[in-house]
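Sharing a structure, written as structure tokens. Questions coming.
The other protein chains are all here in position, but one chain of the complex has been omitted.
We call the chains A, B and C, going by the order they appear; numbering starts again at 1 in every chain.
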Amino acid sequence: MIIVMGPGHSVDQRDAAIKRIEELGYRVSPIIGVERTVLAAVGHEDKTPLQQLESMAGVEAVIPILKPFKLASSEYRDTRTAIDVKGAMIGDQHLTIMGGPCAVESEAQIMECGRVCRDLGVPFLRGGAFKPRTSPYSFQGLEVEGLKLLRQAADEYNLRVVTEIVSVNDVEPIQEYSDVMQIGARNSQNFALLKEAGRSRIPVLLKRGMAQTVQEFLMSAEYILSEGNENVILCERGIRTFETATRFTLDLNAVPVIKSQCHLPVLVDPSHGTGSWQYVTAMARAGIAAGADGVVVEFHPHPDKAVSDGPQSLKPAKFAQLVDEVTRLAQCMGRIVE
Amino acid sequence: MIIVMGPGHSVDQRDAAIKRIEELGYRVSPIIGVERTVLAAVGHEDKTPLQQLESMAGVEAVIPILKPFKLASSEYRDTRTAIDVKGAMIGDQHLTIMGGPCAVESEAQIMECGRVCRDLGVPFLRGGAFKPRTSPYSFQGLEVEGLKLLRQAADEYNLRVVTEIVSVNDVEPIQEYSDVMQIGARNSQNFALLKEAGRSRIPVLLKRGMAQTVQEFLMSAEYILSEGNENVILCERGIRTFETATRFTLDLNAVPVIKSQCHLPVLVDPSHGTGSWQYVTAMARAGIAAGADGVVVEFHPHPDKAVSDGPQSLKPAKFAQLVDEVTRLAQCMGRIVE
Amino acid sequence: MIIVMGPGHSVDQRDAAIKRIEELGYRVSPIIGVERTVLAAVGHEDKTPLQQLESMAGVEAVIPILKPFKLASSEYRDTRTAIDVKGAMIGDQHLTIMGGPCAVESEAQIMECGRVCRDLGVPFLRGGAFKPRTSPYSFQGLEVEGLKLLRQAADEYNLRVVTEIVSVNDVEPIQEYSDVMQIGARNSQNFALLKEAGRSRIPVLLKRGMAQTVQEFLMSAEYILSEGNENVILCERGIRTFETATRFTLDLNAVPVIKSQCHLPVLVDPSHGTGSWQYVTAMARAGIAAGADGVVVEFHPHPDKAVSDGPQSLKPAKFAQLVDEVTRLAQCMGRIVE
Partner (left out) sequence: MIIVMGPGHSVDQRDAAIKRIEELGYRVSPIIGVERTVLAAVGHEDKTPLQQLESMAGVEAVIPILKPFKLASSEYRDTRTAIDVKGAMIGDQHLTIMGGPCAVESEAQIMECGRVCRDLGVPFLRGGAFKPRTSPYSFQGLEVEGLKLLRQAADEYNLRVVTEIVSVNDVEPIQEYSDVMQIGARNSQNFALLKEAGRSRIPVLLKRGMAQTVQEFLMSAEYILSEGNENVILCERGIRTFETATRFTLDLNAVPVIKSQCHLPVLVDPSHGTGSWQYVTAMARAGIAAGADGVVVEFHPHPDKAVSDGPQSLKPAKFAQLVDEVTRLAQCMGRIVE
């Protein structure tokens, strides 16, 4: 059972609710967010006595939830959530394409990518400024300089910036220069970072960990939601299996599974999911057909010269073809392409 | 390098070819099929001397192939294979739907399933007569009686029968009563059975093993092909991963991977792949969008009373909806729906 | 609940028991073995009425078993089973080493291997005559000729032969020339073969499938047991995971898991489990320390010239060291080394 304290509730009201829950014999886990506070009450099997809290001042709702994730659950919200990012909608009936290079490498490169997105009507420019690299000897990203270049390209071509955060200490610059904060697969259970993202003011694109079950993935989303940030976009990007023909195994089964249990938007990333440019378009189509709310795709003006992830990056012409195929498929399925 | 001895070649011609290959310093693995004999020559890196065999009597072709699978390879045949099953085509630009129950349970049940297929225009009726069950105490199938019931339903409603073989000793009845012989995931590396299927006269639907890499899967197909049966249909049906939200993980990445390397048709089985009826339609759509040549789907007149696989079986009305959605999607992608 | 009909029961007694079970409202799956017949009764939750069958003529025992595997279960037999193979014991407090090449290649090779085993006191000579190979173009074994060579080597050096069966049609020669029939990982759910092995007269070494859960593995053993062959030896040989540093992932966790649920002996195969000779000895030690009843190890007089599995085969001197280390460890743990 969760008790939601509404916007504008006072500390006294919250403390009164906590006191009442404890008097009724339950333990309380309060999650105090910027916008909203949630009191998770655990204890007896019989949760009916908690219903009485609905009449208390400051309490917005008392919600019985059986799933371990609460705010992410379809039981908590039974309509599909759409998230507004500067006028571009993600989720519900909308279909979203995000594109760009693995890493921001130079002004020329990112401006070129921005121009491609603008020309194709792709509203989101993705690119890494802080890079989580397996090797400490690999290129670690242009950092704040990269963020500024992303912003410059986005402003020039009227795009929204999606970029990855890798440290709790980088929230400020990420918020300043970008529109969506990505948490990557390797940080999908970095709970300190999830909590920080939950306290931030911009939407979070949360990628599934490569060994994370769908349920654990939704629990990671719950960390962000429970801190008060309601704008979470999920992204399937491939799991680790025995198969070596692809770099990871893009698990499209996760799409209908998530949609049956959770109201948040779900994107798929066929670039990281397959690790090979030649399979990206087919799997982007498949993701949309499975019901995903969009795709995140890596392209690069010159994949053979890319500092990272060249083999999985499309050339601009192939990316244009992907945008075309995905758009037609989405229309065939009755989606609104952003 | 493989040397293909054409139809009608004599034993003397074959022996002469083998002798020449050995004289040139290579080892020979002859695969003597009913229709055709293939001589795989292995040895030195330099294979150019073998080209001279093209001029020998009885030799159809000398083909350099780098992949470990030869006859299944796109290098061996660079157009997509289509297989004719009593007038219904599988592969190339055709889109095929197969449907039916997990197991044949009774005359009433299978006749009802046949009627549903006929009404929906589904040309293939699937159903198990010999069942590979994890437990020896589970229902093992109606065996030959089940085959006869399948044939009866197919004849009544003008359908083709697809059914599984589980023992090398059952080839005769399977050939007599069915049109496509299925080899299931658990027998995907039962090489004795693969060889027998390669010597049979009907097309083989080969399912991927649950721990088989795509390359190993194509090697299993090669066993059938190398015995002379050219009519092999591949089927992705889910692999084993850590994820428990689905029974298996339907690996749609395998579809574009196979299509890039192999000329054989590829179907997907979203019923076994997910193990849950509620995800079947979404993953059937996704399979088609990924480029698969069709789907194999379990339905049952009364899933709650099914002897096996009830949870993953669609009701007829849901199956009708799947057929409708898959057909529309296939048309949107320019496929001919059989 | 299972009802065991004892040795010497009559068909009338069996039919009477089946009739009674059905009268009580349960369904019966009779497994009619050579030695013993088992009646599995399934139906209501309440199984107490079945207890009355204990007083019927011919009934040996009525055993309530919750696990899906019955005869393999520790509930069925609460002491550890030891299997006598021509005087060499496997299981219980005994520690068994089996060694030999992947495949029988020639008389000289297998006689040399036999001599090595004899010199080291290793009582079991393993070697493949029928080889399950991923590629149809790879060496498929010397077949019956290989079996005869194995027998010759074993007779010369007073050893027992362990060899793999790959087809239901090869039971007779395997029984004639060998002492233990191995069913390999790729046939671990070839139920037709498991049933045939259950009807054979020699012990079966059953390897775990590379994607088989422990529970499914024990269900495969149950197929053999339920056909009347009580002499089943289990063998962990590595599962498929994402890790590529080893060919498979030898899953030693399976050893204590099996020992907590099942009375049959368990061996480990570190050669196939790791795929690399340099890790074999460490993992053989680890298997023994985990509680395994022995190890199956590949060695070859000249690994660099081996037709198959050379990289995972030990040289005789390294094999001698393994035997020495395993023996010392087993003694430290209070085991009797055969």
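The rule is short, and it goes like this: contacts are C-beta pairs under 8 Å (C-beta built on N, C-alpha and C of every residue); 3 or more make two chains touch, one makes a residue touch a chain.
Quick caveat, the model's predicted, so the values are computed rather than measured.
Asks: Please pick, from A:166, A:280 or A:337, the residue that touches the omitted chain in the full complex.
Replies: A:166
Asks: Looking beyond the chains shown, say which of A:210, A:297 or A:329 touches the absent one.
Replies: Hidden-chain contact among the options goes to A:210.
Asks: Given that one chain is not shown, which residue among C:174, C:288, C:306 or C:323 touches it?
Replies: The missing chain is touched by C:288.
Asks: Tell me which of A:6, A:49, A:132 or A:173 is the one touching the absent chain.
Replies: In the full complex, the listed residue that touches the missing chain is A:132.
Asks: Determine and list the chain C residues touching the chain excluded from the picture.
Replies: Per the touch rule, chain C residues meeting the hidden chain are 211, 213-215, 239, 241-246, 249-257, 259-260, 273-274, 278-279, 282-283, 285-291, 328-329, 332-333.
Asks: Touching the absent chain: which residues on chain B qualify?
Replies: 240-242, 244
Asks: Could you please point out the chain A residues that touch the chain left off the display?
Replies: 29, 31, 40, 42, 68-70, 132-137, 166-169, 186-187, 189-193, 195, 209-211, 216, 219, 222-223, 226-227, 239-240
Throughout what follows, only the chains that are shown with their structure count from here on.
Asks: Using mean CA coordinates as chain centres, what's the chain A-chain C distance in Å?
Replies: Result: the chain centres lie 49 Å from each other.
Asks: Based only on mean CA positions, could you tell me how far chain B sits from chain C in angstrom?
Replies: The answer is 31 Å.
Asks: Where the centres are mean C-alpha positions, what is the separation of chain A from chain B, in Å?
Replies: Roughly 39 Å separates the two chain centres.
Asks: Residues of chain C that contact two or more other chains, please.
Replies: Counting only residues that touch two or more other chains, chain C contributes 240.
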